[in-house]
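The complex appears here without one of its protein chains, the remainder shown in place.
So, subunit A:
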Amino acid sequence: MSDFEVEPSLKDIVTHESLKWIFVGGKGGVGKTTTSSSIAIQLALHNPTKNYLLISTDPAHNLSDAFDQKFGKDARVVDGISNLSCMEIDPSSSLEEFIANNGSGTDQNDPLNGMMSEVTGSIPGIDEAFSFMEVLKHIKNQKNEDSSVIKYDTIVFDTAPTGHTLRFLQLPSTLETLLGKFNEISGRLGPLLNMMGGDQKTEMFNKLAEIKTQVTEVNKQFQDPELTTFICVCISEFLSLYETERLVQDLTKYHMDVNSIVVNQLLFADDDQCKRCQSRWKMQRKYLDQMDELYEDYHLVKMPLLGNEIRGVHNLKLFSRFLIEPYDPKAHKDVVFSLEER
């Protein structure tokens, strides 16, 4: 790996043919939403014939704010970019919906009443799993219907801060142990459970097993580097780097492909007059050097800190080009203060 230089840009991802899922993740507040929006925009601009969908699974939605356009549960096309759509999914609400649909009977005397919802609700990672499954259902439905509905070639996920996505990847094994335990219990207390409502019990087992097969299927796709990649976003500070390192290690443990890291909010203040900016940049550079050493075979994309919030398609376009064409503080100096005010 080390005998050829890895480009410090996301050009590989933008020009990749087979990628179906792109995850963008990292610590809170480092610019995940901005980065994922920018990636989606660059994808859409570079491949005008393909259709892209940007999904936020973060309960604190901010895609609407980033694009200055209201998005909801259903995909909606971004104004000004006809081949990019966005949607915001609330993981907890889709879980509640599932429970409401498949939930318990109306028999108040049944001791197993509501057990299903309690059991499923307490599995770690289940809410994320449900939002992913929702998306998949959405996409599968589209395949069957006529050509008037848009088919998406690639889907970009703006994930919730670190942990959640990983928990989702753990879900199949969690469910497996859970089902094993259940089977053990029902083997011992079988007759008793049957007396208390055996039908519901078997129904619950079947449902959990069904969820498991679905999740396993999704996971298989996510672990295929030809189909899925993960982009970590961080800022050049100790804790953020530490979290990123852990994220990278965990992703590798779950066999998920990760080869790009976006370092956000860099000051590039070499020729700046501002003393504070200069010393801050010195600190950022210290960590950048360390990162260069640590992640030499990753795409390490260095993004500048601009003068204002990056909101709206125009500003996102301005910002996002540095994902492809590395930012040069001399040549691109004007961009910093050229954002449209909102």
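Everything that follows uses one rule, which is that contacts are C-beta pairs under 8 Å (C-beta built on N, C-alpha and C of every residue); 3 or more make two chains touch, one makes a residue touch a chain; residues count from 1.
The rule is short, and it goes like this: contacts and distances are computed from a predicted model.
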{"item": "Name under which UniProt lists the unshown chain, selected from \"Mitochondrial ATP synthase epsilon chain domain-containing protein\", \"GPI transamidase component PIG-T\", \"Guided entry of tail-anchored proteins 1\" or \"Glycosylated lysosomal membrane protein\"", "value": "\"Guided entry of tail-anchored proteins 1\""}
{"item": "Candidate in contact with the missing chain, chosen from A:77, A:178, A:227 or A:294", "value": "A:294"}
{"item": "Residue of A:82, A:249 or A:308 touching the missing chain in the full complex", "value": "A:249"}
{"item": "Contacting the left-out chain in the complete assembly, out of A:55, A:241, A:256 or A:269", "value": "A:241"}
{"item": "Residue numbers in subunit A that touch the chain omitted from display", "value": "238, 241-242, 245, 249, 287, 289-291, 293-294"}
